[in-house]
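Excluded from the complex is one protein chain; the other protein chains are retained at their positions.
Showing chain A:
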Amino acid sequence: MDITEVPTNQSSKGKKKKNKKSVKAKTKVENMEVEKESSAVEKKPEPAATFPPTFSVSEIKNKQRRHLMFMKFKQEKRKQKLQLRKKKRKEREALGDKAPPKEVPKTIENQRVFDETTVDPEDEEVAFDEGTDEFSAYFNGLTNPKVLITTSDRPRGRTMKFCEQLATVIPNAHVYYRRGLALKRIIPQCVARNFTYMMVINEDRQVPNGLVLCHLPDGPTAHFKVSSVRLRKEMKRRGKDPTEHYPEVILNNFSTRLGHSIGRLFAALFPQNPQFVGRQVATFHNQRDFIFFRFHRYIFKNEKKVGIQELGPRFTLKLRSLQKGTFDSKYGEYEWVLKRHEMDACRRKFQL
């Protein structure tokens, strides 16, 4: 028992020392050496516990010692890395202009698997398909968007606030209480009253978690998962409340055919002629199939510099399905359905 206790004491000491003065490596190394000897002494009487030629930290049975050794191992690794980096930098400096260009880091985005549906802007067929789809009336300037926002039944505080704030972002939006009505019954009434969108926010345990966006009168309908909703009140450094001006809309990274459809769906939510006087901008940024929504105001500092101020709310969407026609989850035909474990098996494959 005595023998086993001694090294633990020592190791705890070593730990303390390390915590106190992490820079002084020399003393620590000495400490380690002492410990190593002690461990050798400890191991010698046991015939079976001889170290294998390739020593690994995980084989140490004593937890504290193992931890200590592991920390030491990590530190050494880090030191080596830093040295290597220093050396490389020095080399670059020495070479000056002739230095080789820096390597671009590998990210999931730039290693993306090529998608054959990526839209080529010169493609006649896709242009025709998009020119005659359900949104063509809006893009030809024939209709003005009018949006109905409603929720699932009996919404609680947070969801209602989210709806109200969405209505301030989207011009010409009307928030209605659901009153337990079936969506399939609401749709004909909406069409009769010239609504072009129906937006339903679903909530689960007082948290908004779903969004159904249905373009009227003849589809399509998209179903999104909503996450990380941050309301205006919860935002730091937010600006004053948004004005009535029509915002500018930015759609980022919607490159595939499906992405184009979704981008058009979002674009048609807002009136076509933004009022730049209001300096407001709504952004739908797609990254790794997650669509991030942000609402900003430009702050012009002088002729050259411009800043932005977030107005909120912010939320993240993920597409679950795109259905042809108006909302009909049972008998409708789906244009695209997210199939988990089948579609997201490859991390570098994106759908939007």
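By definition in this document, a contact is a pair of C-beta atoms (placed from the backbone, for glycine too) under 8 Å apart; a residue touches a chain by one contact, two chains touch by 3 or more; residues count from 1.
Keep this in mind: contacts and distances are computed from a predicted model.
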item	value
From "RNA polymerase II subunit B1 CTD phosphatase RPAP2 homolog", "Nucleoporin SEH1", "WD repeat-containing protein 74" or "DNA replication complex GINS protein PSF1", the hidden chain's UniProt protein name	"WD repeat-containing protein 74"
Option from A:F162, A:F315, A:W336 or A:F350 whose C-beta touches the chain left out	A:W336
Touching the absent chain when the full complex is considered, from A:K146, A:H223, A:R238 or A:R257	A:R257
Interface residues of chain A (partner: the chain not displayed)	116-117, 123-126, 128-129, 132, 257, 324, 330-337, 339, 342-343
